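As you look at this complex, bear in mind that one protein chain is not there, while each of the others sits in place.
Chain naming follows the written order as A and B, and within any one chain the residues start at number 1.
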């Protein structure tokens, strides 16, 4: 049996290129982890609890794992999800282990192998036979304080980690971290979808709560905008350096004041018609960009996912079950109103993400290679993978260069996968840079410099961390 | 001169990766051929005639060959097509041979070289000089019973082959095969386009004939559906395990009963207006999916081709002349009605094909990696090629894994190209798997297992053969 993690994994086959990739990777392998966008639970950092068991660490909450098992015929219930679901974590783990072969060729396989080996010291490929032994070994370690979140943060070499937090969140867990004396740096991110999207459940009540929290009259457009400004200021006071926006499309708008004020009244009153909701979301992206130029919060736009695609799965099992499916997007016309408003403002920083790779070379690289306010975020979601990162670099670099990209995001709620994801990213970038040197598109000294930028420095500067 | 077929063709250049690809390929090279979707003529299997001459075997009926020669200025007539066309097969063959260089870099070149070498024992690259010698050698062999369809079936190691048959077909040639005592397995496939698509020539008459054949009253919606059920049952009784649907787009719908019944009346009466025809096709995909869940026939959807693009070519030379041009498609929103209706039903199996590669990673892999009823068909048509299969594996595997794909289809009417196409597919998959092992994304024992799945087992299980 092979080692679970080969030291040359993800490096090119050609011997000279592989040696070069090794040298480049050696220079960045042990750099700190910068995690400027992700979904770890603030409670972990504030309370530092033990993880309950291997199934709740690796299976049930991981939408990559759940969707793949479901696609192969495993019921949600067998994974601990839904009414009457399997409650025994060992049974869930066994089901996972006996189906582990379905992950062959996927990034989940690389991430989980990495965690099993590097976090839990397990060097045998997971399967039905060793399922119980692996379960016991992991469970034993989870009881050890060295496997609690803050200890893992330190062991992983994390320098800073951002969470993603609703605009109405009180950030109490962030306050708890700050009050605790622990030296880890955990920063919140302002995510206002619930108070910006008229289609969001409870939009009206959410906006009212926003007004209360901010001490603003949200009954009119300017009061609503002011409420955002104050909440953003509160987030900044708690350490935030960024906002995040999850929109179905990257459409933006910049309407005349009177028109947007009237539109606001309609959406607030629940009288949105036709494309009102979409237009309001579009306008709010431009407003958020203006506020970012003013208060310095870096703006992130994640668009193009058709959330909760299966009506049945959503009804029975809720959100984030792996049934979010990408759709085609186009940024060129969609972003023009926002960019005409603030795209040339040297204070703006807007980081764009996509699930539609056809826009990398066609639209995103040309946009980021022109507008000073734009950066390209790293490959998102399904594309955070060996092939995905390779395609991204090949399609983006020639037009946008390296410096118009924003470094790496692990973007995960799976704590143990964080070092694995940065490891994959650093290896694939080392492999890409090695190929540039071998084909004499770059000198080796330049490749070392860029490797370091991609691993940590660009993320630090892009997010103003 | 090089050999016509090099034993290492399509393998990676790196020596270690190439050795590994060789080992993987050695394990699957001689496995049986499973051909679950294709367009060979049922008559060949029922009657077992000799092929008339080299031109009618290799040139005139092959739309890949014809379109390429036409694109370089060769008139259809010179290839034996159209009024007053060249009638001498040797003259057609010479024209083909003297233009054989235009196929450099195309899969047609690989397929034809393979057939010339492996089927006809010709090892010289075809050109104007050897055209007559090749013609004579092939013609001589075609007169030999060892070159009739059933002998080739056996020589090629085919285990089962599916034909594609209109819903109104009497399957007489399939009956003839079954009555003949020959041990080859030839199964029909239910293709109802002519009775499902209101834009099809003679739609009304076709539906009436469907009713007669099924003994159902197609004057109302439920009778029409029942006629489909009965014809499907007939096809199943003749060995069919699948249906196939050729639609301009993957749009689906799931209308209320009253609305669809009224729509049916309009299309039946030839009163379809606006998007009626499109909506009817969309609804019928959902109905067919429901029937598949009930009767177990695997459903295939081939969408996205703009058929008969040139009005002039269609008028003068008819269908299937190589003038079918792909269009952009999107599956995410289009399939939702069907998937909401039956997508989580464990009995459904729907295999999706595309000519728009931008949907592989963006839509198809996420859909197949979530819904239990979906599988991805292999690269279709123009993409059944070295680069096409490579792109498919690279874009699909990380999100859908290997097991959510349906193995290989040769999808051809060119009998002699069948072993060539499976050979290409097995080689490219071996090369891809070798790269996964060399880059330590997979262990070698796993790669051998997957190679076998991709070569035969997935096709068998996907199509319930």
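Simple rule for what comes next: a residue touches a chain if its C-beta (ideal position, glycine included) is under 8 Å from a C-beta of that chain, and two chains touch if they have at least 3 such contacts.
Small disclaimer: the values here were computed from a predicted structure and weren't measured.
Visitor: Considering the complete complex, identify which of A:223, A:296 or A:369 is in touch with the unshown chain.
Guide: A:369
Visitor: Which candidate, B:54, B:80, B:107 or B:401, sits in contact with the chain we can't see?
Guide: B:107
Visitor: Using the definition of touch stated at the top, determine which of A:327, A:404, A:430 or A:456 touches the missing chain.
Guide: Answering carefully, the residue with contact to the hidden chain is A:404.
Visitor: Touching the absent chain in the whole complex: find that residue among B:193, B:356 or B:411.
Guide: B:356
Visitor: Considering the whole complex rather than only what is displayed, give the residues of chain B touching the chain that is not shown.
Guide: Contact residues on chain B toward the absent chain are 1-2, 5-6, 8-14, 67-68, 70-73, 101-107, 109-110, 125, 306, 309-313, 322-328, 355-358, 382-383, 385-388.
Visitor: When the complex is taken as a whole, what residues of chain A touch the one chain not shown?
Guide: Against the left-out chain, chain A lists 12, 14, 16-17, 328, 330, 332-333, 336, 339-340, 343-344, 346, 358, 361-363, 365-372, 374, 394-395, 397-404, 435-436, 438-444, 446, 450.
Following the convention adopted for this analysis, only the chains that are shown with their structure count from here on.
Visitor: Indicate the whole-number Å distance between the mean C-alpha point of chain A and the mean C-alpha point of chain B.
Guide: So the centroids are 40 Å from each other.
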